[in-house]
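Complex shown without one protein chain; remaining protein chains in place.
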Amino acid sequence: MSEPSMPKTDSGKFFEDFRVGLEIHHATPRTITLGDVAVYNSLFGSRFAVQSADTFAQKIGYPRSPVDDLLVFHVVFGKTVPDVSLNAVANLGYADCHFLKAVYPGDTLHSVSEVIGLKENSSKKTGIVYVRSRGINQNGDTVLAYVRWVMVRKRKETAAAPQEIVPELPKGVDATLLGRACPIINVAAYDTALAGSTRRFGDYKAGEKIDHIVGITVEEAEHMIATRLYQNTARIHFDHFTESKSRFGKRLIYGGHPISLARALSFNGFGNAFHVAAINGGRHVSPLFAGLTVFAWSEVLAIAELPGRKDVGALRLRTVATKDHPCADFPYKVGDEYDPAVILDLDYWVLIPR
Amino acid sequence: MSEPSMPKTDSGKFFEDFRVGLEIHHATPRTITLGDVAVYNSLFGSRFAVQSADTFAQKIGYPRSPVDDLLVFHVVFGKTVPDVSLNAVANLGYADCHFLKAVYPGDTLHSVSEVIGLKENSSKKTGIVYVRSRGINQNGDTVLAYVRWVMVRKRKETAAAPQEIVPELPKGVDATLLGRACPIINVAAYDTALAGSTRRFGDYKAGEKIDHIVGITVEEAEHMIATRLYQNTARIHFDHFTESKSRFGKRLIYGGHPISLARALSFNGFGNAFHVAAINGGRHVSPLFAGLTVFAWSEVLAIAELPGRKDVGALRLRTVATKDHPCADFPYKVGDEYDPAVILDLDYWVLIPR
Partner (left out) sequence: MSEPSMPKTDSGKFFEDFRVGLEIHHATPRTITLGDVAVYNSLFGSRFAVQSADTFAQKIGYPRSPVDDLLVFHVVFGKTVPDVSLNAVANLGYADCHFLKAVYPGDTLHSVSEVIGLKENSSKKTGIVYVRSRGINQNGDTVLAYVRWVMVRKRKETAAAPQEIVPELPKGVDATLLGRACPIINVAAYDTALAGSTRRFGDYKAGEKIDHIVGITVEEAEHMIATRLYQNTARIHFDHFTESKSRFGKRLIYGGHPISLARALSFNGFGNAFHVAAINGGRHVSPLFAGLTVFAWSEVLAIAELPGRKDVGALRLRTVATKDHPCADFPYKVGDEYDPAVILDLDYWVLIPR
């Protein structure tokens, strides 16, 4: 039997389908609505006041509550999946992620990626693809830009390898570049009682560690609802029938899910750190599955003033998320090896009123 | 003890309560909001650009993104349940279903049904009720009309049977009647890259089959959230205590759930088929339960131009959904019998740009 259907079905790009310089305009554009924000909130329970209450946001200088930064990230990321990582073996890392413009309910985002690096693996079965992806709003403004690299299967082991190009990536986003997505805020109008924390920029110092205490168990319905909200179609998250026969024997939770959980948990300790300004790097140390409980702790890696701004400062945080392991003992690495409970190691900048 | 309460509780209509010509104005009217759309999207993950992005919809001539056609169907259908099918044994079929006017967030719908046929079964324990139901918006316009027939219990076996009237129903919706819910679109402004597929009307031909590849597992929480979103109150979907003692031993998933899943999956193959214009007929071949994974494939049954329209054409599709059975082999019937994996056999028209 002929298969007339095959060319009409998208089975994703393989390693040999990429070339450096290729620009991909991803489907599907999405208007982010108050409804999307509500679904997101109901899944993660974030409590940062700026994103929760229009009145709070307006008092300090926003036109209204902006959309949660990580919801923006997930939506922009989700669009890249069908073109970049449908045949990925592993999502290897993120770098140089900048939030560049606030997103508000009603804004429409689409994503564009440029291939900036390619490296075949020695097995010749897979290769690493580096892409710089951008989220773009209805006015053509870039709201978010980041690099990620993924290990992608080759369609044929014998396919010729492209010229190896490995991009040089910054170890972190320079603090002088932070804050473009955050308007100058009226700090005097920022009500710390309503925000739920009295701690401001000056109350943190590099090296301190904070346990976020509370744990949240993840259910299959929750992570699938979240991942569909972002229109992320990676089948590994949705198809129990197929995954039950896989290496893990079950559906794998989208790596962005524990990022959002950890961010929501970090409210207890960083209640005024209302804006994620940049992500320096992130590693999904081990997979998360439904039924497990996510805990998190953070270390302040650095503090930085922003050039020309007296309203907010930046904290560079490492937030570590674990599964089924409360974080009072700040689990991280034993020698060079991660503690087996660790699932996420995220290095990012947040802004907080001075 | 007397039971003063019984008349105040609605226990639904039985077969002998219906008569041909009876018109039922169903409760409860519903304003469909951006919030409802977001919940729906998060449950099915649809990616058709027209419904996803206001900017995309506006470029081609819509005032904004319309509400997903099947969400409209489920809301209109849900309202009919307390009056038509609370005592139904089985939902036997749909026919002559027309989407007649686009629905936008903020529109308020209510439903009206007319009984158009009655036929007692030979057992005298049940009968078949045929109703034509319509969804009506706040301006009195009919947005959707369809016929369905259900097998309904009699309250008393000895109750007199009504005169048998079986309506003549079309085998399908004539293509000349399609498209009233779709404005004339500006095809030149339809961006196939953003939409996620380059295939247009002319790229499909009758007889071709497309496997939609991906599977989605359904959780109890998901189908109950969806079905409550439509205010569909059929207890068989919600009450594990009672259903655990039933024939199936568990809650039955609303038949509309796999329809929406299959429609979302069909994006992979029909990414530009943005509008469901009509449903010719549908059969719930076997029940779906939580924990099972839904796959789907489609066959193009026919293609049709629409009289006087150069912007869009129509594809008549059969979409078959299965449980725990990937569809690379296009499972359907063996002789006259459905493959045991098949749960849904849906025959419908979609519109797609030319």
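Each chain gets a letter, A and B, in the order it is written, and its residues are counted from 1.
Note that a contact is a pair of C-beta atoms (placed from the backbone, for glycine too) under 8 Å apart; a residue touches a chain by one contact, two chains touch by 3 or more.
Computed from a predicted structure; not experimentally measured.
Can you tell me which of B:Gln58, B:Asn121, B:Thr142 or B:Thr233 touches the chain that was removed from the display?
Reading the full complex, the residue touching the unseen chain is B:Thr233.
One chain isn't shown here. Among A:Thr9, A:Thr31 or A:Ser65, which residue touches it?
A:Ser65
Of the residues B:Ile60, B:Val173 or B:Met224, which one touches the chain left out of the display?
B:Met224
Determine and list the chain B residues touching the chain excluded from the picture.
Touch set of chain B with respect to the missing chain: 4-5, 8-11, 25, 27-31, 33-36, 38-39, 82, 106, 108, 110, 138, 219-222, 224-229, 231, 233, 235, 238-242, 251.
Since one chain isn't shown, list which residues of chain A touch it in the complete complex.
Residue positions of chain A that touch the missing chain: 33-39, 41-45, 47-49, 52-56, 65, 193-197, 199, 203-205, 208-217, 219-222, 225, 268-271, 291-293, 295, 324, 326.
Heads up, the rule we're going with is that only the chains that are shown with their structure count from here on.
What rotation angle, rounded to the nearest 5 degrees, superposes the C-alpha atoms of chain A onto those of its identical copy chain B?
Copies differ by a rotation of 120 degrees.
Using mean CA coordinates as chain centres, what's the chain A-chain B distance in Å?
Their C-alpha centroids are separated by 36 Å.
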